[in-house]
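Every protein chain except one is present and positioned as in the full complex.
For reference, chains read A, B and C in written order, and residue numbers begin at 1 within each chain.
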Amino acid sequence: MAHIVPLNVNIKTLTTLVVLTITTVVTAKYVDLGHGHYNLLLAMFIASIKATIVLGWFMHLKYDGMMNRAIALCGLAFLALLFGFSYIDLFYR
Amino acid sequence: MSTAKIDRRVEHSHHFSSMQQEYEAGKQGVWIFMATEIMMFGGLFVGYFIYRFAYPEMYIAGGDSLNWVQGAANTLVLLVSSFTMAQAVTETMKGDNKKALKYVIVTTACAFIFLIVKYFEYSAKVHHGLFPGFDMWNPDMEYIKSHIRDTSLLANFSAENLRLFFVLYFAMTGLHGIHILIGIGLMFWIMKRLKNNEFSSKYYTAVEGVGLYWHIVDIIWIFLFPLMYLI
Amino acid sequence: MRFIGDILQTIFGFSLPEQASEKAYLVDDLYNFVLLLSIVGFIGLMAAMTFFIIKYHRSQNEKAAYIPHNALAETIWTVIPTIIFVGIAIWGLFAYFKMEHVPSNAYKINVTGKQWLWEFTYKKDGLELNTTDIMYVPVNTPIVLDMTATDVIHSFYVPSFRIKKDTVPGMRTRVNFTATKKGDYRIFCTEFCGTSHSRMRGTVRVVSKARFEKWLNREIAEANVSDPVELGSRLFARNCMTCHNVDTTTKIGPGLAGVFGKNRSFSNAADVVANEEYIRESILAPPAKIVKGFPNKMNSFAGLLSEKDIDHLIEYIKTLK
Partner (left out) sequence: MSATDAHSHGNYINCEKGLWSWLTTIDHKRIALMYFISIMAFFLVGGLFAILLRLELLSPEPIFMTGDFYNRAMTMHGSIMVFMVIVPGVPALLGNFALPIMLGAHDVAFPKLNLASWYMLMLGAAIAVLSLFWGGVDTGWTFYTPYSGKSADAVTMVVLGAFIMGFSSIMTGVNFIVTVHKLRAPGMTMMRMPLFVWSLYATAIIQVIATPVLGITLLLLVFERTFGVGIFNPALGGDPVLFQHFFWFYSHPAVYIMIIPAMGIVSEVIATFSQKTIFGYKAIAFSSLAISAISFLVWGHHMFVSGQSALSGSIFSVLTMLVGVPTAIKLFNWVATMYKGRVKLDTPMLFAINFLALFTIGGLTGLFLAAFNVDVHLHDTYFVVAHFHYTMLGGALMGFFAGLFYWFPKMSGKMYNEVQGRISAIMTFVGFNLTFIPQFIMGSQGMPRRYHTYDGIFTPYHVASTIGSWIVASGFILAIYILARDFFKGEPLKDGNPWNATTLEWTNTEIVPIHENFTELPTVTGRPYEYR
């Protein structure tokens, strides 16, 4: 019925995730990007990549129908909204 | 069939018209629940960022006082468990309940390891008076000072604000921990059914659903780890 | 434009309170405009509906027509409301920013909301005046209120001025107005704040500039007396009078005349001679020594009165003979 993800793909996914985790730790702990929120942004960027990989491969979104992708995206989009508007208030108060 | 006494599903429930339809419906239902999970944790993340920009130094101080090695270890544990869970789904889809069961057991073991590490972390925090409730808040400032990476940050720093960091730390990791506990419950349910050989290449919705749930729990941790421990 | 506004105001004015500030018309104009539009829209829609119901009642109409849609009609009633609604919004924004604009010469009063009263603080030449209940302001003078709250959120509302703003603990909010007519106007608290929310009312008293100056000079001088006995007597009147008389008669608590220096006996402690320490303790920890024959009715004033206040009270109580 649905796509079966073989062992070696799962292993590759895991390896990538582990490598990215190490990157997160190293960049956050030992690379100082100076003032501002650059370290934060970098860490969030890597975390987003990791989340995308989990969503795509472990959670099979890559092989899944449009609808489930849309549902996942929908959650994220509305979350972005909550973020966006709350910040507009806080930063311009 | 020779395995007649085993309650193996070959027939869809009465209100569906095919196994395929039932499978897709079930999976979609789980996905929608995942969207609600995203929104729920999302609210906490919004709170996190708002206060982070309001009191950056307290987040640095708070984060530095956490044990990032334990955090990183837990991240790896969860990643591995995600992998074994994904593999369990793969095996179930192939119809091999036995192999799948083994993978689920490893996943559950990882979940327990995670909780044990968490227990040590929490008790260390409580020990240093960093639990912001039940009148236990009594921060050990020496401890904070000895961990902070840049002592100049302590200049404009108040214990009250530090409290906010630990509020969010305990709220977010606590809620995440509760999800892990629920996950463990679901794992046991799945294990029982795998043991009974209930799944087949035609019917594996439950395993896949639990898998999806487990991966979402992992994703949340992927964000929590750098935000709490590293940055 | 003002002319049209005035006409609408005469028609619909009954539903709004008296305009008593310079910018009140900004609210009323838009209110009246939307009201007019709503009435037209509502009557139009209802008239059409009633007409259809009567004309096409089942007893009148044998066969229904088949009209699944009509692009023109639907476009019209999408586009026109959009324009009107967005127009209203933009009008509202401009009016809002006009109202929010604070003239640079505005006179500043600090407002503090607390359960359940409003406190107003005037500053002049480094002196301060705190009042409650009635806020005096000069007429035709731009005023800006710098507001906060001490416990929970309240909201400062003067209907006749068309101003309202929450007062939030830990935050400063501002509101401004220019009163145009002398008289008394109501202040309401419009953010739910507990038991006596509905009693958290006050008055703005708009007076001539000269009278305001006079009032302020008098009150501020009054308020800034430095004689400890005088200050103590005021504190006493505000906080203690409900339970204590200043002679020897009993009210809820004992009359305090002549207490100082006398031997006191208690139902729960050994006798002492009333000295400053004892009075201080009576104010901060009343139950420690409960005067014989009296109930333990007095609440501690710790946190409510400052050290200075207590010194003043003691000085005053000393004088009671």
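Assume contacts are C-beta pairs under 8 Å (C-beta built on N, C-alpha and C of every residue); 3 or more make two chains touch, one makes a residue touch a chain.
On a predicted model such as this, the values are computed, not experimentally measured, just so you know.
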For the chain not depicted, the shown chains it touches: A, B, C
Residue among C:Arg201, C:Arg234 or C:Arg280 that touches the chain left out of view: C:Arg201
Where the unshown chain meets chain B, residue by residue: 11, 14-17, 21, 24-26, 28-29, 32-33, 35-37, 39-44, 46-47, 50-51, 54-55, 132-134, 158, 160-161, 163-164, 167-168, 171, 175
Missing-chain contacts mapped onto chain A: 67, 74-75, 78, 81-82, 85-86, 88-93
Residues of chain C (touch criterion as defined above) contacting the omitted chain: 15-17, 26-27, 30-31, 34-35, 38, 41-42, 45-46, 48-49, 52-53, 56-58, 61-70, 73-74, 77-78, 81-82, 85-86, 88-93, 95-97, 99-100, 151-153, 155, 157, 159-160, 162-166, 168-171, 173, 186, 188-199, 201
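By definition in this document, only the chains that are shown with their structure count from here on.
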Between chain A and chain C, centroid-to-centroid distance (C-alpha), Å: 48
Whole-Å gap separating chain A and chain B, where each centre is the average of the chain's CA atoms: 15
Chain A-facing residues of chain B, complex: 19-20, 23-24, 27-28, 31-32, 34-36, 38-39, 42-43, 45-46, 49-50, 52-54, 68, 72, 75-76, 79-80, 82-83, 85-87, 89-90, 93-94, 201-202, 211-212, 215-216, 218-219, 222-223, 225-227, 230-231
Residues of chain A touching chain B in the complex: 1-2, 4-7, 10-11, 13-14, 17-18, 21, 24-25, 28-29, 39-40, 43-44, 46-47, 50-51, 54-55, 57-59, 65, 67-68, 71-72, 74-76, 78-79, 82-83, 86-87, 90
